[in-house]
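With one protein chain withheld, the remaining protein chains of the complex are depicted in position.
Order as written gives the chain letters A, B and C; numbering starts at 1 within each chain.
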Amino acid sequence: MPSRNRPSSRSSPVPVAGSVGPPDSLVGTAMDIDGSHTPEQVIAGLRATSEGEDLVQLLTPEGQRVSHPQFELEISPVELQSLYRDMVLVRRTDREAKALQRQGELGLWAPLLGQEAAQIGAGRAMAPQDMAFPSYREHGVAWCRGVDPTEIFGIFRGVDQGSWDPIGTGFQLYTIVIPNQCLHATGYAMGQRLDGKIGDAQSAEATICFFGDGATSQGDVHEAFVWAAVYDAPVVFFCQNNQWAISASLDRQTRVPLYQRARGYGFPGIRVDGNDVLATLAVTRWALRECRTGNGPILIEACTYRMDAHTTSDDYTRYQVASELEEWKLKDPLERVRVHLVREGLAEPAFFDGVAAEADELAVRLRNYCLSMPAPGPERIFSKVYAETTPAVEAARDDYLAYHASFTDTGGIS
Amino acid sequence: MPSRNRPSSRSSPVPVAGSVGPPDSLVGTAMDIDGSHTPEQVIAGLRATSEGEDLVQLLTPEGQRVSHPQFELEISPVELQSLYRDMVLVRRTDREAKALQRQGELGLWAPLLGQEAAQIGAGRAMAPQDMAFPSYREHGVAWCRGVDPTEIFGIFRGVDQGSWDPIGTGFQLYTIVIPNQCLHATGYAMGQRLDGKIGDAQSAEATICFFGDGATSQGDVHEAFVWAAVYDAPVVFFCQNNQWAISASLDRQTRVPLYQRARGYGFPGIRVDGNDVLATLAVTRWALRECRTGNGPILIEACTYRMDAHTTSDDYTRYQVASELEEWKLKDPLERVRVHLVREGLAEPAFFDGVAAEADELAVRLRNYCLSMPAPGPERIFSKVYAETTPAVEAARDDYLAYHASFTDTGGIS
Amino acid sequence: MAAGSEPQTITLAKGLNQGLRAAMEADRKVLVMGEDVGRLGGVFRITDGLQKDFGEQRVFDTPLGESGIIGTAVGLAVRGYRPVCEIQFDGFVFPGFDQIVSQLAKLHYRSQGKLRMPVVVRIPHGGGIGAVEHHSESPESYFAHTPGLKVVACANPVDAYWMIQQAIACDDPVIFFEPKRRYWEKAPLDLATPPLPLFRSRVLRTGTAATVVTYGPTVRTVLDAATVAKQEGHTLEVIDLRTLSPLDLAPVFDSVRRTGRLICVSEAPSEVSLTSEVAARVSQECFYSLAAPVLRVTGFDTPYPPAKCEEDYLPDLDRVLDAVDRVLAY
Partner (left out) sequence: MAAGSEPQTITLAKGLNQGLRAAMEADRKVLVMGEDVGRLGGVFRITDGLQKDFGEQRVFDTPLGESGIIGTAVGLAVRGYRPVCEIQFDGFVFPGFDQIVSQLAKLHYRSQGKLRMPVVVRIPHGGGIGAVEHHSESPESYFAHTPGLKVVACANPVDAYWMIQQAIACDDPVIFFEPKRRYWEKAPLDLATPPLPLFRSRVLRTGTAATVVTYGPTVRTVLDAATVAKQEGHTLEVIDLRTLSPLDLAPVFDSVRRTGRLICVSEAPSEVSLTSEVAARVSQECFYSLAAPVLRVTGFDTPYPPAKCEEDYLPDLDRVLDAVDRVLAY
């Protein structure tokens, strides 16, 4: 029986927030990435990954460095270690976020599990002055740009819509309407050119735009390609093809590999092993340099795999093929770097212990911060609607806050 | 000084309809297509047309039949004559419409001058059961589908928005929002496939969609390409590249030839000489047959030229290069057929006299019909807003018609 | 679900699912299309099982693009099909807005009836589910302002079951709003009870103190408020609009002529909205009956805030009761 609420409990008699969604849509499945494979598995993985001559790969799934005619990469053991560290830390952040969602501390989470190499490779390829336009899953790129994971958590906890400084970090806010950001990135890159930031100078700039395989079907991607080509915009279109758009497999979006789209617009399209952090780093670095020197735009398709559900609200058991998942486990982006570091003697056990310990500390910090994250007050509703506020917004805020106060004062209306 | 109007003159004191637009925007320039060229000119034209190996051509600008490895065309003198006749009649219709607009009988006209071969070639390639989705300039295709020019005039005179039967004629209504019709055509073609109208049977169907070079930049074209490819829709995307989108030259829309767009979607793209009615007929016939047998979609880029203003409101002297126009005059689509018919002795002078006379009669009929075209009454405003009408629409109509009658009765209100 | 079978308790989601099923059984020209409507059954499972039972030809996942979904549905309608398009969330209808406003709404008029557009666009709308941005919008007014479209909003499982079938049977394009936070509410469905016609509003509760008009997700909110108000001695007349275009305001006018007071409730921002229209029309039609100005309880004229603020953003029981106090104070 409903009753007029008291200050303490202002919830509607019919429970509202969080009460939605069929039970099954609330449960995903944690992935167990251990990386101990039989030779057969490794070979199977190798075969699967190297499908297509056109795939750029510098580190095989079983940790072998291979060379590529066009893309060479000089990299020191320390750099290798730090790429590995990045991937471990963002994966741990991702798993912690998922756990927090399960415990109701986050309303939702979009896992990056499996896409660490694509994102760290691309993120680390960026120069400080470059600008990134993400979708909603680029937690790894955010990490590279110095955006603290807690700021990402804020969005999924529902306390804000993106709290970091999108200019200072060189990492724009998440964009959820697919793929509006591709045009923003193109416009921003047009601005970089207008500002004369193209050329050999150290100060030259480029833009990188992130979107998924499903996103490629939207008109905005096409218009972004057309505009970028026509204005020679210094923008790298970085498509993470994780093989799925929620429940839609790639064949729902295209007949041919996505990197080939670029052909029709007259700019280069390159396909890279998105589970190979070295190849992704090398190709993205090259592409950004090309853009900075005026040879943009460029399309990169990073072939990777969504190793977890689309989001924590998704139940991929309804559509995903387990065998496919198993096959991709053999191409785990972290494992191949670990094996390489060990086999080539580029890192001591102490290094791995150190990274593991760091990951634990990070997880604890994130969890504690999340739990203590302050919820915005009602005034947040009316905050910054406009740069030049209006009497109507001011009045609405004052009215509502006064009304709101009437509850918290003397036991409220009754 | 404004005054309350009398039944006779209900116009507002400030003149409204038609009174707009800077003077210069109301004047275009008639083109003189005579076709008497010096050898030098002919060679120049030939050179210009055959730029690019990839251009399919079966009849050169100076009327020489040439062969093409992939596209052969068996055509009888009678068929050739009828194609010529079609082109003469639609050109005459176009010129008459322009004249009628100048005299205020049409509010606007979108000339097809120069695009007769592209439209007649494509229109004549269609089977009766095929469906066409036009833009707003496909007067020649309409002609092939048996839509009387007067029905097209109705739109530009402002008496209706497309009065022909879009199903019975196999020619959908004009679409002005660029290029919405590309998705309609794709959906319709998906329906043809759902209906099992794909295969070798005589009853097999295909769809053809018309749009311009400028239209290719819009997201809807991309989504149409994606959908058509994913669903193997039997649709031919027929792009008339007339080199201009109002004042925007092709380089505003693309870096590479438009037919190459298809590559990125995994279906064929072919470039045809759009001023060559035989090549256009052959290529479109082939493409429609491919679609009917399940090998759609296919993109055709018909290279042609807009020989007149964008519309009668446009002043192309502000942006168009006269030399370009001169060059294209040498590639006139009618002239090359006339020369061919004469040189090869495939038509007697009597034939040309007959077609000329027919064109004169047509012009007279169109003019007379146009002048006598009934203007819709106010009830038209409220007509067919819904298939299942609503009380609100009915009431609004009754109220307004009663109000309207108050003027035409006893001298109106005063 | 055979008619005559005894009342079965269903959720609003199930009502839609069963209604879609019945419509597909009734007419083989009915198609279901959209993102993830196939194997997954839609992110809210509204199309659950339909692809399995009606096949991949009639129930299919589309590429990711709303203009593509609506635009191809228009073409399929020209071909004689009756597509039911799912828009995954309210905030994602805008890429398809051009095809809806420029084509879907206008083709019947443009062709003067030679082309019909029996297309249903299903849109889960409203907030209250703790979602991220663009998943809690109430865009009804954009469509209700568009001539050529019909717009309806269901608010309970029984209406959901019948209204979706009526919308699919309608020869005009229908924008069909579903109150996503009410998907899991239950009610008994008795197939023996004939449904109200689609384009009629309904008086849910009779009362004398004031009239409260609403639609969609806030119908439940208003009914709860009415229950509380009754305890406090005020009986509210509650009207569920159901049809947003065309509006069926006759029952509202009748009611206000009796109660003399009106409150309009909606989650959408109030400026230039459906509640503006209802307030304007009632103020005109009931000019001599109104004892107090029409009050509106709505979402605020700001973008939809972060989820942690939505409890304050959304009209709730208390804000409705507060408006009742104010309207009765006149």
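By our rule, contacts are C-beta pairs under 8 Å (C-beta built on N, C-alpha and C of every residue); 3 or more make two chains touch, one makes a residue touch a chain.
Owing to the predicted nature of the structure, the values given are computational and were not obtained by experimental measurement.
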Among C:164, C:198, C:294 or C:307, residue touching the chain not depicted: C:294
Option touching the unshown chain, where C:95, C:179 or C:315 are the choices: C:95
Residue among A:55, A:122 or A:189 that touches the chain left out of view: A:189
Of B:135, B:253, B:275 or B:304, the one touching the omitted chain in the full complex: B:253
Of B:61, B:114, B:149 or B:214, the residue in touch with the unshown chain: B:214
Absent-chain interface as seen on subunit B, which is shown: 1-5, 10-14, 16-22, 25, 107-108, 136, 155-161, 176-178, 214-215, 217-220, 245-248, 252-253, 313-314, 318-319, 375-376, 378, 380-382, 385, 392-393, 396, 400, 403-404, 407, 413
On subunit A, residues whose C-beta touches the chain left out of the figure: 133, 160-163, 165-167, 172-173, 175, 177, 180, 182-192, 194-195, 219-220, 223-224, 226-227, 230, 383-388, 390-393
Contacts of subunit C with the absent chain, listed as residue ranges: 67, 91, 94-95, 97-98, 101-102, 105-106, 109-110, 133-134, 141-142, 144-145, 147-148, 245, 247, 269, 271-277, 279-281, 283-285, 287, 290, 292-296, 300-303
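The rule is simple: only the chains that are shown with their structure count from here on.
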Centroid comparison with subunit B (C-alpha atoms), farthest chain: A
Pair of chains with maximal C-beta contact number: A-C
Distance from the mean Cα position of subunit B to that of subunit A, given in whole angstrom: 46
Whole-Å separation of chain centres (CA-atom averages), subunit B against subunit C: 41
Residue numbers of subunit A (touch at least two other chains): 217-220, 252-253
Shared-contact residues (touching 2 or more other chains) in subunit C: 62-63, 65, 67-68, 95
